[in-house]
Every structure is written in C-alpha cells, then in structure tokens.
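One chain of protein is taken out of this complex; the other chains stay put.
Labels A and B are assigned to the chains in the order they are written; within every chain, residues are numbered from 1.
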Amino acid sequence: MQKPFPSTILYGADYNPEQWPESVWQEDMRLMKVARVNIVTINVFSWALLELAPDEYTFGQLDRIMEMLAEHGIAADLATATATPPTWMSRMYPDMWPVTRDGKRLSYGSRQHYCPNSHDYRRKAGALVRRLAERYREHPALAMWHVNNEYGDHVKACYCDGCAVAFRRWLMARYTWLPELNDAWSTSFWSQRYFDWEDVMPPRLTPAGNNPGQMLDYQRFMSDSLLECYRLEANVLREVTPAIPITTNFIVAFKPVDYFSWARHIDVISFDLYPRNTTPPWENAFRHDLMRSLKNGQPHLVMEQTPGQLNWMEQNPHKRPGRIRLQSLQAVAHGADGVLYFQWRQSQGGAEKFHSAIVPHEGSERGRIFRQAAQPGAELERIAPDVVGSRIRAEVAIVMDWHNWWAVEYLPGPSDRLRYLEQVKRWYAALHGLNVAIDIVAPEHDLSQYRVVIAPLLYMLKAGVAQNLERYVTAGGTLLTTFFSGIVDEHDRVTLGGYPGELRKLLGIYVEEFDPWTEGMSNEVIIADEPLRGKYACDLWGEVVHLEGARALGVFARDYYAHGPALTVNRSGEGRAYYVATQVSDELASKLARMLCQQAGVELLMEVAEGVEVTRRARSDGRKVYFILNHNDSPAPVTLPQGRFTSLLDGLDFSEQLVIAGRDALILLEK
Amino acid sequence: MQKPFPSTILYGADYNPEQWPESVWQEDMRLMKVARVNIVTINVFSWALLELAPDEYTFGQLDRIMEMLAEHGIAADLATATATPPTWMSRMYPDMWPVTRDGKRLSYGSRQHYCPNSHDYRRKAGALVRRLAERYREHPALAMWHVNNEYGDHVKACYCDGCAVAFRRWLMARYTWLPELNDAWSTSFWSQRYFDWEDVMPPRLTPAGNNPGQMLDYQRFMSDSLLECYRLEANVLREVTPAIPITTNFIVAFKPVDYFSWARHIDVISFDLYPRNTTPPWENAFRHDLMRSLKNGQPHLVMEQTPGQLNWMEQNPHKRPGRIRLQSLQAVAHGADGVLYFQWRQSQGGAEKFHSAIVPHEGSERGRIFRQAAQPGAELERIAPDVVGSRIRAEVAIVMDWHNWWAVEYLPGPSDRLRYLEQVKRWYAALHGLNVAIDIVAPEHDLSQYRVVIAPLLYMLKAGVAQNLERYVTAGGTLLTTFFSGIVDEHDRVTLGGYPGELRKLLGIYVEEFDPWTEGMSNEVIIADEPLRGKYACDLWGEVVHLEGARALGVFARDYYAHGPALTVNRSGEGRAYYVATQVSDELASKLARMLCQQAGVELLMEVAEGVEVTRRARSDGRKVYFILNHNDSPAPVTLPQGRFTSLLDGLDFSEQLVIAGRDALILLEK
Partner (left out) sequence: MQKPFPSTILYGADYNPEQWPESVWQEDMRLMKVARVNIVTINVFSWALLELAPDEYTFGQLDRIMEMLAEHGIAADLATATATPPTWMSRMYPDMWPVTRDGKRLSYGSRQHYCPNSHDYRRKAGALVRRLAERYREHPALAMWHVNNEYGDHVKACYCDGCAVAFRRWLMARYTWLPELNDAWSTSFWSQRYFDWEDVMPPRLTPAGNNPGQMLDYQRFMSDSLLECYRLEANVLREVTPAIPITTNFIVAFKPVDYFSWARHIDVISFDLYPRNTTPPWENAFRHDLMRSLKNGQPHLVMEQTPGQLNWMEQNPHKRPGRIRLQSLQAVAHGADGVLYFQWRQSQGGAEKFHSAIVPHEGSERGRIFRQAAQPGAELERIAPDVVGSRIRAEVAIVMDWHNWWAVEYLPGPSDRLRYLEQVKRWYAALHGLNVAIDIVAPEHDLSQYRVVIAPLLYMLKAGVAQNLERYVTAGGTLLTTFFSGIVDEHDRVTLGGYPGELRKLLGIYVEEFDPWTEGMSNEVIIADEPLRGKYACDLWGEVVHLEGARALGVFARDYYAHGPALTVNRSGEGRAYYVATQVSDELASKLARMLCQQAGVELLMEVAEGVEVTRRARSDGRKVYFILNHNDSPAPVTLPQGRFTSLLDGLDFSEQLVIAGRDALILLEK
C-alpha cells in the first residue's frame, strides 16, 4: 500500500486558482513560500471547468496548476471535484435534484445539489474520477486524493423517489424478509404493517409522528448512501493509484454521517475546524480527539480552518490576535500532523467572498491576517522533525455512538431537551479539565486499554454492547454511565423487564421511573462521603432508582423521590460501574471525573491553572513531547514533571518551574 | 333503542393485545382483575390486521380477544379501526392522501393519513364497519361501539382537489345559487366575485389574506366532512346493532370540530383528558362540564387519560403521587360515569412507547403507577351503586360557540391577541371559584333553566341568537356579555348601524370605537358602588361606550376615553344585561361573578378554602351526593351544609365541620 503519510507537518490551504487570472498565480507561489505552505487542496469545485458537456473533458488548466505546484515543490491534495455537478448536468438529469422531506425539489445554482442515490450522479462522478486518476497517476505533485467535499453538509437527507427505491433495496439487505422489518419497526402499532416491500416509503411528511424505527433506519441508510458515494470514488482511486493516500474532509461531530463506520475506508482522517470566537478550547480538543480516535491514534489533519473571520455565522467578528496560532498548535498537541486553511486567496465574488483567506482582498502579505497565518507555518516547520511520528496514548475513553444519537434525538417523548452530543461533551469537558489524554470510541470498541470509560446517556444498546461493557468492568475497568441508558435495542424497541435493561445487573440498580424535567424544574444531589461530600445542583432529568446490589453514593434532595439514589456504584468482578441518574452540575461532574481517574490510577499530566491545557505525544524512541497551551489572556505558572526539557519553538531549556505568557504555547521535548 | 348505559361506573383502558404475543394476554386478564377494570377499548388501530389486501378480511385474532374478554367478564368498547388505513390501501388509492393548505401531500407511515372526503376512504371504512358489526352483533363482550378515533386530531383540514369538489357541493346545498354565496362572502371586495361554482376553491395559500367568509365556511365544511365520516359508520352500526350505544372520543375543547353539532348523533359522549401537570383543576372541570353539557347532563366518559407521564409534550414529567386519583374522582364529581386510561400495557416500540400505561415496561403490578391506577378502580367500584344515575343540575351557564370561535380567530384585525376559548375560560374560572354548577351551552340553547348566563366575546350572532338572549333576559334572566360582541352576522358581515349591533337595545349601549391594545397598553376600571367599589386593572382591549339606557357601574381611568363606561348594566323586562367593555382582572371577574350569582339567587354549594372544589350530583330519589376535592397539598377545613352525611369511600359519618387532607377527596351522601 502507500508509504507513511505525512512525513512532515503539513501546512497549507484550499487553493482555487481557477478564480483568478494566471498572472496572479506566480504571486501566489511567492507568497506560499513566505507562509511556509507545503501542500494545497485544489480542484474542489472544478467539475464545471473539467467537463464542459457530456463526456467532453478538458484538463489544460488543471495540468498547468499541477505543473506549477510541482515546480515550486508544493504538494497537491487533489480533489475529485464531484461535490458540485455542473449546471448543464443538473438540467440534463432531473433525477439528480434532491428532494426535501416535505417534498420540495432543490434547484442548482448553489452547491452540493445532488441526490446521493442518483444513478446519473454516481455514473458521472465515477467517470470523472477515473479520468483524473488516470491523468495524474504519475504526477509528482500528487500527494493525496481529496474525495468530494463535506459529505452531507447541505443535503443531509434526500427523500426523492429514487431514494425510496434505494431505501427498499437497503432494507431488503438488512432484513431479508418483510416480517422481520415489521417486527423491527413495531408496525403492529398504529396499523403500520407492511405487506409488500413496495409499500415502504422514506419517512416523508406525515400527519403525526413518523415511525421511529423507520426514521432510525433512514438515517442509517442516508449515512450509508453517502458512504457508497465515497467508496465508489475511493475504489477507482485505489485501483489506479494504489500508493496515493485518500481522504475526505469530515465536518467534525456531524450527526448525519456515522464517521465510525466510514473510518476504515479512509486512509487519512481530515476534518474542518470552524469554532466560533466563543467556543471553549476544550471543545476544539474534543473535535481533535474524536478525529484522532477514528483510526486509533493515527495522525489526522485539519483540512480547513479560517485565518480570520468566517462568513456563515449570523455575525462574523474577526479572530482576535493570537487565536489562530494557538488553535493551530492545539491541533498538533492533540495528534494532528497537519493544518490547512480555507482558503489561500479571498474570493472576489460568490457566496463566500467575505470568508477570510490568508491573502486578503487587498492582495499583499503586509496585513495582520497573512502574518498571523504565516507564523505557525514557520513554527510547525521547525518542530516537525521532533514531532512527526509521535502519538497520543489515552487511558481514558468516552463512548459515543451515532446510532444512539439518531435514536435519542428522534424520540416520541420523553423530553426534547435531550441532546446527546451535549451529554458526551459535558463529560469530555470534565475529563479535559484534568489534562488527561482522552479517546472517543464506539461502544463496540475494545475497551481493555482504558482505565476509565464514560458512556453518557447510552439509551440504545446495540447487540453485544452490554456484553462489551460487562467484559470491560469485570476485568477491572471503571465505567460510568448516566440516566436514560440501556433503554432500547438497536431497533429502538424497549428492553422489557425493567430499566436499564441489559445494564441492570452490571449497574446493580432498577430504575422504576424516569422523570424528564421541564425548564423550571431542578433538584439537588446530596453526597455524604468524601471526596465528593456536599450538595450539588442537578437539572434536566430525575429518576426513581432502586438499589439491586449497588451502593448509593448520592441521593436526591427533594420531590417525591427525595432520599432516592441519584449516584450509585456497583462492584462487578474486578471493576466498578457508576450510574448518575440526573444531569449533575459541572462541579460535581469534574469532581467525579477526578475521583474516577484517581481511583483507577490514571496519570494526570500536570497540575496547571484553569485555562492552561497540557497534552503529550510519545515518540517511538520513548521520549515525550509536552504541549502546554495557555488559553488565558494572562500569564500562568507551570510546574513541570521531573526532568529537563528543550523548548522546540525556541531551543531554550526548561525544568521545574516556568511561567507561560498569555495566549502562548510551549512545546517541550524530554531530554 | 338501547338500554341505559352505563349501569355502573366504567373503569378501564385502551387495550392493544395485537402488539403482544398471546402468552402475555392471560397475564393481562389477571392484572385487569387486580386493577378492577370492567371495560377495555380494543381494535382502535387494527385495520392493517383485519384487512390484509382489498376485501381480504381476517378476524381470527380479534375473535380470540373478544372471547377472552367475555370469559373474564370484561366489556369491550369495540373500535371500528377506521382511524388509520393500512399501508397497501394508501398506496393503492392516492385520493386518500391529505393535502395541506400550502399544497403538501401527507404520506402514510404515521396515523390518520386520510382525507375525510376521499371516496375510497369512505367506501373502505364503511365496508369494514359492516363486517365488524355483522360479525360481533351478538357477541356477549360487545358493550359499546367506538367509532374511529380523535376525529381531526392530525388532519384538521384537507385542501386536496377532492375536497374542492366536496366543498362546492356543500356550498351549493347551503347557498342554492351563486349570488347568495357572493353576498355571504362579500365578494364585491377585492374583485373576488364568482361566476361559476367551478371557480370556487378551498382557501389555499394566497398572496394576501384569504376571504374571511370562505375561511369560515371551510371550517364549517371540514367539521361537517368529519361528521359525515362519523355518521357513515354510525348509520351502519345502528342498522345492524340498534341496541349497542355508540361513542367516539372527542379531544375536549377542540377548535376544528363543532361538538355541539355532533352531539345529537352520538349516544355516549366520551373524550380524552390530557392535562399538563401545570393545568389548574378548574380547567379540567371546564372540560367535564362542556362534555356533560353536550347531551344536557347525560353522563359522559373519560375515554383516555394517562396513568403517568405523557410522551407528546416538549418535556413529560411524571404525574406527582395522588394526582391521578384526584383527577379520576373529579371526573365523576362533574358528572362522568366512567374513566378509562390510555393505555393498558406500555408499547415496546412505535411512536408512543414512552407514553405511560397501567402496566409499565417492567411488566408487573408492583410499581407506583399500577398501584395508583388501581386505587380509584377499587374506589369507583365501591361508590358506583350510590352514584350511578345521579345528575348535575346547573343554574349557571356559559355560552360557547364554535362558529364564533372560528370567526374571531380568523379576523383581518383588529387584534391577534383575541383567543376566544381563553375568554370563555376566564369567566368559567371566575364562576368555578364559587363552587356553583356550570353548564356550557350553545348560544341558541334554551336558557330558561338558568339564573345567570355569561356569554363572553360573542362577536358573531347567528340568526336568532340575539332574540334568544333577549327572551332570556326579559323573562328575568341575568346576562353578562363582554367587549367586541354583536359585531357580525353568521357570514362574518358587520351588522351596520352601530355596535353592538343586534345587542344594542338589550344592553342599552352604543360602542363608537373599539381599541385593541398592544402588549404594553392597559387601563383601569373605577367602580364607585359596593359590592364592587374599587379600582381594577384591565388590559387587552378598551372601548368608547355611550349609554343608551344602561347605567355605568364602572368607568375607564385613563386615555382619551377616561370616565367613559367600562362596565354597564341595563334592565330589560324582568332581567338585567351587563356589559364589560374590556378584559378585567381576575379579581374583578370573580367579584362580578359572585355579585351576579347572589343577585340572581344562585345557590353556592359551600364556602371552602381556595383550591378546594365542591360539586353535587342529585339522585332520582332526591338525595344528594357531595364531592369535596382538595387540590391543595395541605389540609383544609370544610363546613358542611346542614344535615348528616355518609362518606362513600370509607363509610364514616360526618356533619358540620371536618378537615380534608391535602390531595384528598370526600364523597358524601346525604342521609
């Protein structure tokens, strides 16, 4: 297969020279050198420039772009250009037009206007990719394939008649015969039974709530449909250029697409990182940790981030000075081996002309934005030799499951305030504050490498998941799960016999009632024993819990289940299983996370002030690289672990105590 | 016709055994006995299980269910199963699909996906009902027919081409010739004249506001279309099983369907009672009083209430302990002779799996929900012999009119803050606080039995209504009506010559201007004389009122109509007609209600603390049963009327003073 990739820290941007006269290209090359760019993503939106009419291809301009890059030693992340079909193609093939759930056909003239199940779209996309692969297979600039762009971003699902046919085919493969589908979807309810595959429809607009099983399978089907589009392209590329790694840019924790199921088909995980100015640093960290975990710690890439202001938020203030540098270094601190921007040169027209770029409308390298984009370019070049090849090793994991996400957020009750990702992120934030390395894993993932696993709101237990968790705990692991877990099977059918279903024994509890609170309702958790002793606010959800072997660490303070368990622990085999029956305050979540890590012997990297983030990458030679990022505006003292360290950014030596400036970063290699 | 029904207090639930293996059914029978269930509603969503293909019926499972019920002495409220057509039927007959006002076709896969004017729907529904009636006509379990389910709940109106044809036919019957329709709809306005019946359309999406006459008639037409569906089924049932009473479950004060016009076609009024946890007790009382009044005091049924949490609110907290029992007893206190739950056993899958049931997912009778559902079962069984046959007798009535509701809430101005039902309920609440019995009647109803009648916001006076009110007052009645009354005729055309039109003489006033206030605007009503002497807040609406025979009891405090009448009374014949020209505070409404009742000699049942509700049912032997319900959490003292009483729940005797516990109920039979 392909050689290890990348061999240095990648630094670059989306580059759209087709928007500019060729006279500008040479200036681009000069400026890229100034900014230390070593890779650019090209050809993302070029289908209309490559195929002018059915099967009438023209590659002259792309040839010149590839030549120029090769000449200047800049690698090409070559996009397959399939993300947006040309206007003539949309008009020629009406089956390409996506249809919304309420029956509206989406027109072209924007982007991503294709139905992922359109035969014509797939045929034409495949043909284009083959041409590209064959033409540039030996090109020296070709470093990576960039398939399509942000799958599913705008067309999260299509409900056209072609999708109805494809959905039936997908269901036949999944259920073999119709009674099984009727059973999975509980169609004895509301007279919904199917007698013929032809009767099955996408979950279009209906008078009342749609069948939850049908909704869930449709989300699975649409994620798989997009994956089929990806694989169709990837298969061509692997056939023609087996040595070239393949990526497609993800949209982070993006609900419509189950990235866990995609990851094994992708060589290099890359994603687009677009925080708001108000996004807390731990949330970016979460995004990196998720992306890195998709391929078990293999380095990922930031495929897009903005060098200045965005254009798609309600208001788009500029990034304040220093932020972009810190954001870039944080990527590497969390295991990324590359950071690219969207985009190189700011567009003069079109729907993104007010999205900032490294080269602004003004056109020179003199401004703040260019300079602050160029700085990490130089820094990453400097640290690359000491960092590339090193890996993050996590002892703590958070379970995340797209199927659970889909199910929990299309529930007929009990609460529209349940946001799965928010629950996952709450516990991530609690752990992140401890400066431990964290993986984000699927519930069926082998958990044996972790000391602590937190699986928030695990409403749906797919087949085998309960056993996986049990195996993990009995072997000595520490598990924490939360309210409304273990409720349903993978078809969103309730596990009968008492909540939390298959987890009842492992957790040693029986939940008689769950009580989703309205906006004004709340309660408190009272804990008698150290280290958690105290009274803590909780909200969102309460439960009537009975102990069946577990011990109550905390109880509810009020309401008809006052004195009932709110926080329990159950010993099982060599391990412990915790259950939190409500949404606890950040304070209690943090304390709990710390207690679990300490009990389980998880290494906390450093004790630092709030707002200072510490990560560690381990090299194959055993030496460690510490990343210390001060997200505060003011300086902070740092106590280093024992030993002596070299600062990779400036070559200075450090040990014991130091002070890190506000909005600054230190990258320290163990001596 | 049929024998008196019911002969005891009904207690039961919706029962959907088709969702469960037959092995569970026997356990259901056992548990029903524990809970004192004597009736279940079955077959509501079974069409897909009964008709597997066009005219291919199968009744085996239903036979077994009916047999089992008969064996266990549980009555069947047998549903006609027409509320949700099978999937194959929807696909086969595209004219069944409802269409929204803006042209969206609603798909199947949920429930109630039929256009009420679909010929195919009606033909297939009629055929099924005939089969059911003929098959079970002699069945010992058959106690009542349950036609369809919650008519109009999800498809409040359909705008398909079939409905357009039916609407024209309905209009032809109503108006005979087109000039009459043009006149009724005021089509000389905005160039809207019709020259051909074929030009008339449902009020679909238009560039500006729709014609109000067309909108109003379309609401009448849709209510009638649903009624035609009901009558089509009822006619078959009456023909085949003339002795079996017929019901269909109403949705309480449900705007799309004019229940007054339906009631005479129905044998037993039943309805679904789904208050929020925050719904005040008087609002449930209002619902019962409306349902009871539909057939002049004949006992009604609660067809559905929830034993615990709901699933269709934004958040669905559990019902707090004691609530369900109190809610069940309140039903009987207001004249109901039966309380059923939705549903018996909680579904494992589908769109309502988180709607609670008497038997929870856990499956046993051990939990709180089962026990609190079983308690009123036993209690109702105990009191039934002393209560069945007794009736509520009201001396006070509130006028409510669906046509007025439709008209007032599709107005081109003057205020979008006018909510008709809210106005009706405000005055209901004021009266309810006095613990008097209240009927809710249509404006054309014979009012001679009442001492006080309140007709809030009677914007529309249908033909004869003004005369009915006049007749009532001149014969000695006390009438109160409020702002913006008497404005239009039944076609929503203004009665010229000065507001309040046909009520001008009866009320002795002329309203020169009405002034709908914006959110921030308010005023005060100043009253000089006792018992109302004082200054009271008012909001929503003001008027410039001139006296034409009436006397001003209260005047506005501010604005350009300061010192102008705000509350007037006019003597007319033997009675009095009051007018309130604004929305007065709850305090003034309560005082007014009390003053009117006292002046008119209405009997106030008991003086009790706030939150304690008292009602009375009179038996044919003249003895009275008092229901005392303490909706407060804390105990309250109660002073009984003269005489001695037996408590039907526990057999104890009471007289003079007693204390009722928090959230408790007393049912006292006069000795």
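Here, contacts are C-beta pairs under 8 Å (C-beta built on N, C-alpha and C of every residue); 3 or more make two chains touch, one makes a residue touch a chain.
Predicted, not measured: the structure shown is a model, and the values here were computed from it.
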**OP:** Return the single residue from A:Leu49, A:Ala127, A:Leu205 or A:Leu496 that touches the missing chain.
**Re:** A:Leu49
Original post:
Among A:Arg105, A:Lys535 or A:Arg558, which residue is in touch with the absent chain?
Top reply: A:Arg105
**OP:** Check the options B:Gly60, B:Gly497, B:Gly622 or B:Gly651 and report the residue that touches the missing chain.
**Re:** B:Gly497
Subject >> Hidden partner chain, touching residue among A:Glu314, A:Asp529 or A:Glu610 >> reply: A:Glu314
Original post:
In the full complex, which residues of chain A touch the absent chain?
Top reply: 16, 18-19, 45-49, 52-53, 81, 83-88, 91, 98, 104-113, 153-155, 277, 308-318, 320-321, 346-355, 360-363, 367-369
Subject >> Residues in chain B touching the chain absent from view >> reply: 102-103, 185-196, 198-201, 203-214, 411-417, 491-494, 496-499, 510, 512-513, 515-519, 521, 544, 560
